[in-house]
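Report on the structure given below.
Of the protein chains in this complex, all but one are displayed in their positions.
Order of writing sets the chain letters: A and B. Residues in each chain are counted from 1.
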Amino acid sequence: MKKHTSLLTLASALIVSLAGWSAPTAAADKPIKVGVMLPFSGVYAALGDAGRNGMKLALEQHADKLHGRNIEFIEMDTEARPDRAPEIATSLMSQKKADFIIGPVHSGVAMGMLKVLRNKKPVVIIPNAGANAATGPWCAPNVFRTSFSAWQPSYPMGKAALDKGYKKVVTMSWNYGFGKESLAAFEESFKAGGGKVLKKIMVPFPKTEFQSYITDIASLKPDAVFVFFAGGGAVKFVKDYNAMGLSGKIPLLGSGFLTEGTLTAQGDAAEGVITGLHYADGLDNPANHAFRADYEKAFGKPADLYAVQGYDTGLLIAMAVDQLKGNISDQGKLIQTMESLTIPSPRGDFTFSRAHNPIQTIYLRTVENGENRVIGVAAEALEDPARGCKMK
Amino acid sequence: MFFLKKAENWFVWIFFPLALLLPLFLEQNEFYVNKLTSVVIFAMFVMSLDYLVGRCGMITLGHSMFYGLGGYLFIMIAPEYEAVNFWVYTFYICVIAALIALVVGVIVLRTSGIYMIMITLAIAQMCFYFFSDSVEFGGNDGLFIFTKPDTSLFGLSFFNLDDPMHFYYFCLLSLFNCLVFWKVVTGSRFGRIMEAVKDNPARTTALGYNVFLFRLISYCMASALAAYAGYLFALQYGYVNPSMMSWQTSGTALVMSILGGMGSLYGAILGTVVYEGLHYTFEHLTQHWLLLMGSMIIAMVMLFKSGLAGVIDNLVERRK
Partner (left out) sequence: MDFAIFLVQLLNGLQYGLLLFLIASGLTLVFGVMGILNLAHGSMYMVGAYLVWYFFQLTDQFLLSALISAALALGLGVLIEKTLIHRLYKRNHLDQVLLTIGMIFVFNALQSILWGDDPLGVPVPELLSGSIHLTELVEYPVYRLFVAALCLLLAGALYLVINRTRIGMLIRAGESNREMVECLGVNINQLYTLVFGAGVMLAALAGVVAAPMISIVPGMGEHVLITCFVVVVIGGMGSIKGAFVAALLVGVVDTFASVLVPGVSSMIVYILMAVILLIKPEGLFSSQK
């Protein structure tokens, strides 16, 4: 009896594992294939979910602009693992023959993905990962980004800090690419304006025991603190900062991800935190109001930045397909069209730079009653310098 | 031949011809071949772990360090924009990895059991953080390999690394060679003494053998071949990343090896293929593939006493 069950399990395991290999991929009447490579499990899963939801919402709303072509989504979980990125990218490009590939969230995954996809057939749209290099040295005609470069939200914050009269700051982030780039961008404008960085604290990723670092900050007594953290780490940092009694005494500034999609979990601890970002929940424009209402209706929870970026990715696809009357087979034309578009995003209209990164306004925001309220503009129509990009 | 046991013989005669012919039947696109290649490469890595754990009784959770080093060593020693000779650098990388293993081995082999698991993990984690925090090695985002090595031997060029098909067959050949290599090792006098070391170190010592030395040599061999697998993985897409060295990579390899049947060597191939196959199928089925994957692993461990190889063994031997 036991033997039979074990045999059966073995057989089913083998069959299941073989069946996957031979799944047919024939396309019926040529829908537009959108390959999605986002993290749907692990630490970044919430970001992946929101991005996908936003994109689907945009494509559903603009279904009439697709000139009768259906959209077929092929979703792959990157698990935020860079070592799997080339394989998944190849799968979407060669096996699934995707027209567009959307992803990823994680900068390391972006590098692995671009290694395979640069200058290839599918058009890549990055809805989050902010590695400067993606629209810098590794920029390519077929790679677009609807989110930001790490440089963008942080660079204006140096000047914003000086404007507020902060001369000596401590900077802090996780010790990985995006964090380092964020701090470097902040320092660039902060030091140029005569500010002084007392200490740069790099926390090993993904460590979230911040208490000792915060105590260290207290002993340095800076005018302000500038940090980059996102997701769960941002929640923990802001809570710890508050719990150690520093909030209200040493102002906390950050790249906007510090208070994005995390405010419910942060609770009162986030009150008064000042951040710079290309979006704020409370932006007063019709596109944003409509988007937020629709998103909440469709998915039962409020939209966040990652949803907006996903939404704009969907808009970009829909508008490009619309302009080309549904015929996207000519890659050169498709890219040209995409370059020329102005995206009516909930964050305000934006266009693409020569390196295909959004030229966008960075807002200065502060947390009030559990919401990111806009208190000014940190930089109008800010363009990433795209250092190292050879594209014209 | 080397494959004495019936089940093993069966497996080799079914798997390798199948693997040889498979690309001809698959849809003609880059992905399938690339996927098969990465499975074959990982199987080599798992096999080296399988030898260590199953045949030498040295359980390590730091084997991914050598896998990752295989890729990073190439970046460290090869010039960036000049094609170097593949064979020469294969040799360099294996030798350097073995030397590193020699130093690491002297430290970790003082311990055994769970303590060895943890100290290997500790050293691998240090190595992981070294590359992940580094500036010159691309940190967390990893690095690209721009120039793939040239594979000519004595002026003759057999195959092209940039052609996925060529690369696949080369990796398959390497896997076969690895299997033969480990069979030769385990079948030799050295292997038999190693077996004695595993079963009863005290008695083997009493017989006058230097147990420590035997373990150390085994550790170096397995590490060198793990680095070779990592080197091939890095060359496949021309990309290295610290996540190759993460403890999750070691953990996954260990799971594949146990799943396949610890110590059976060919079970490493079986375990890798089945694990990757299930993973591939489930992730195309649902976003919550982890649930299916986890349940499947639990079901298999509850039902199979000595992994998949054990089941095949039972089937084949019973029909005698």
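The definition used in the following text is that a residue touches a chain if its C-beta (ideal position, glycine included) is under 8 Å from a C-beta of that chain, and two chains touch if they have at least 3 such contacts.
If you're wondering where the values come from, they're calculated on a predicted model, not measured in any experiment.
Chemist: Which one, B:19, B:43 or B:121, makes contact with the chain that was left out?
Modeler: B:121
Chemist: With the missing chain put back, one of A:63, A:192 or A:243 would touch it. Which one?
Modeler: A:243
Chemist: Touching the hidden chain in the complete assembly: which of A:54, A:108, A:231 or A:385 does that?
Modeler: A:231
Chemist: Residues of chain B in contact with the chain that isn't shown?
Modeler: Touching the chain left out of view, chain B contributes residues 53, 59, 107, 110-111, 114-115, 118-119, 121-123, 125-126, 129-130, 132-133, 247, 251, 254-255, 258-259, 262, 288-291, 293-298, 301-302, 305.
Chemist: Residues of chain A in contact with the chain that isn't shown?
Modeler: These residues touch the chain not displayed: 41-43, 45-46, 48-49, 175, 201-204, 206-209, 211-213, 215-216, 218-219, 221, 231-236, 239-240, 243-246, 249-250, 261-262, 264-267.
One rule holds in what follows: only the chains that are shown with their structure count from here on.
Chemist: Indicate the whole-number Å distance between the mean C-alpha point of chain A and the mean C-alpha point of chain B.
Modeler: About 35 Å, centre to centre.
Chemist: Show which residues of chain B lie in contact with chain A when the two form their complex.
Modeler: 26-27, 29-32, 34-35, 38, 129, 132-133, 138-142, 144, 233, 236-239, 241, 243-244, 249, 273-274, 276-278, 280-281, 283-284, 287, 289-290, 296, 299-300, 303-304, 308, 311, 314-315
Chemist: Which residues, counting only chain A, touch chain B once they are in their complex?
Modeler: Per the stated touch rule, the residues are 2-3, 5-7, 9-10, 13-14, 16-21, 23, 25, 40-41, 75-77, 81-83, 85-87, 90-91, 93-95, 107-108, 110-112, 115-116, 131, 133, 175-177, 180, 202, 204-205.
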